[in-house]
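Sending over a structure as structure tokens; questions will come in a sec.
Note that this complex is displayed minus one protein chain, with the remaining chains in position.
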Amino acid sequence: MYKWIHQFGSPKYFYNISLVLSKWIAFVCIACFIAGLYGGLVLAPADYQQGDSYRIIYIHVPASWMSLFVYLVLATSGAITLIWRIKIADFVARASAPIGASFTFLALTTGAIWGKPMWGTYWVWDARLTSELILLFLYLGYIALQSSFNDKRIAARAGAILALIGVINIPIIHYSVEWWSTLHQGPTISKLDTPSIHYSMLIPLLLMLAAYKTFYIYVALMGVRNEIIESEYNTAWVKKLLDN
Amino acid sequence: MSESINIFFVMLKRDLILAMRDKTDFINSLIFFIIIIVLFPLTFGSDAKLINELIPGVIWISALLATCLSLESIFRSDFEDGTIEQITLSRYPLTLIVSAKIIAHWLTFGIPLIIISILMGLIFSLPVDVILALFITLLLGTPTLSLFGSVMVVLTIGLRGSMLLSLLILPLSMPVLIFSILAVNNASINQSIIAETYFLGGILLLAISLAPIAASAALRIRLS
Amino acid sequence: MMLNDFFYMGGYGIYVWSAYAITAIVLIFNLILIKKKEKKILYNLRKLKKIKDNNEA
Partner (left out) sequence: MPQFNINNLECVRHNNILFSDLTFTMKDGDLLQIDGTNGSGKSSLLQICSGLIRPSKGTIEWNNEDIYEYHNSFHKDTLYLGHKNAIKSSLTIKENIQFISALGGVIENQDYTEILNTVGLSDTEELYAGNLSAGQQRRLSLSRLLMTRSKLWLLDEPFNALDKHGKRMVENIIINHCNIGGIVIFTTHQEMEFNQYPLKSIHLGNNNV
């Protein structure tokens, strides 16, 4: 297992594998986007309460799921950085942070836009919007901390500690905000086995989630490849790569 | 083992003496704390009822900002004069030494801050229950802030500007702030504050068990 | 007619489409940014390599 991790963690191996993978991921991503958008915007019926405005769900919910997921990736790769010192983990964290922040930003703005027809105002201190906002601050802090170090190795390790503390705090933040908030709707999909929404609405949502996830993986892999080339440019294989 | 406990008290005593000798740092942040509290009534006019509703929250926000400000100095001189290397490379557990420093900070800054807050409550003639709730929440909340804050201080020390420190601390201290404000609000309408107190206590325990370890790890990273 | 309905979104068109537009912009922006970075890195490294090769020659 450990050997496998190390092989996978070797920059050259990772670079080549990710190049091949990226093509397939891009294909899956585009397919999911097309199917999800078609299903969500055209096929799915309008909601009997919210009318067509609910269709924002197809971009809002995946964005907020991904915002949390990417933060988990930051924390996990942080733990790997601290324990095993695998370079790729540093790169993954560095490449993930901006896209994670983008997802958080999207979850916030689409949530606010959705709020206007629903609540009559762009912003209410709803529990999920508020903790999303705090999550955005966590991302911004992470990016600010990382970018203020000159030495990338130290930046990665300092960021790892911040991400780990952040990830421990996220449930507490979420719970405290929920406790405090009186204006909040229950989670739309908490359990997949008893969906509170119809499957014709659910399937496009899951497709969009897959699209977001593959999009994230695609962009993150590209970022990781950039970091690899930058840090390994003294090695023979990168030199060869540059000749092409 | 007893030697390690000895170094804990040596460090604690040393930091307390240092705080007493270089008073400016923590006195300035306490003055800053008082000024922010005073600014609010000046901005919102002299409507006593409104002020009474606002002031507990104001005290808490001021405490948060003042803690951010005062934490900055907790490791600064040690970094400047090389003591931090001696501490990190010493024969004793780094977490123990770091804990002593954090406790010293709380004793010299947190306790005066709590006393001032109670005095402020009395000056603004808040109900006794509210003052009590303020006392309890500050007693549980300020050490949490010092603990998590110290990790962020180590991460950001020597980097450009102190804004970064606030940017890191403030989002993480949101739960403490929220539970404290809820407790104070409950107290003002004569309701129980037990649930919030438990949460604050739980977060404090989490901070006690995690922050010294994280701060030590951060120290080793920053020195490399 | 069908297409009009589609863009009208039962009166919520402005909200739905602005949300989708922002999403599209942000996601595409992410893609462009990282592509640009890749180009920049490759350009810089190639230049660096050229200087080195010339020095060696």
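Which chain is which? They are A, B and C, in the order written, and residues in each are numbered from 1.
Simple rule for what comes next: contacts are C-beta pairs under 8 Å (C-beta built on N, C-alpha and C of every residue); 3 or more make two chains touch, one makes a residue touch a chain.
Keep in mind it's a predicted model, so treat the numbers as computed, not measured.
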Displayed partners of the chain not shown (whole complex): B
Chain not shown: contacting residue from B:I31, B:A48, B:L89 or B:M163: B:L89
Contact set of subunit B toward the excluded chain (per top definition): 3, 6-7, 10, 14, 17-18, 21-22, 77, 80-83, 85-92, 223-224
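Note that in this section only the chains that are shown with their structure count from here on.
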For subunit A and subunit C, chains touching each: none
Interchain centroid distance [CA atoms averaged], subunit A/subunit C, Å: 17
Whole-Å gap separating subunit B and subunit C, where each centre is the average of the chain's CA atoms: 43
Whole-Å gap between the CA centroids of subunit A and subunit B: 32
For the subunit A and subunit B complex, residues of the former touching the latter: 82, 134, 137-138, 140-141, 144-145, 148-149, 154, 157-158, 161-162, 164-166, 168-169, 172-173, 175-177, 179-180
Complex contacts: residues of subunit C adjacent to subunit A: 6, 9-13, 15-16, 18-20, 22-23, 26-27, 29-31, 33-35, 37-38, 41-42, 45-46, 48-49
Residues of subunit B that touch subunit A when the two form their complex: 148, 151-152, 155-156, 159-160, 164, 167-168, 170-172, 174-175, 178-179, 181-182, 199, 203, 206, 210, 214, 217-218, 221-222, 224
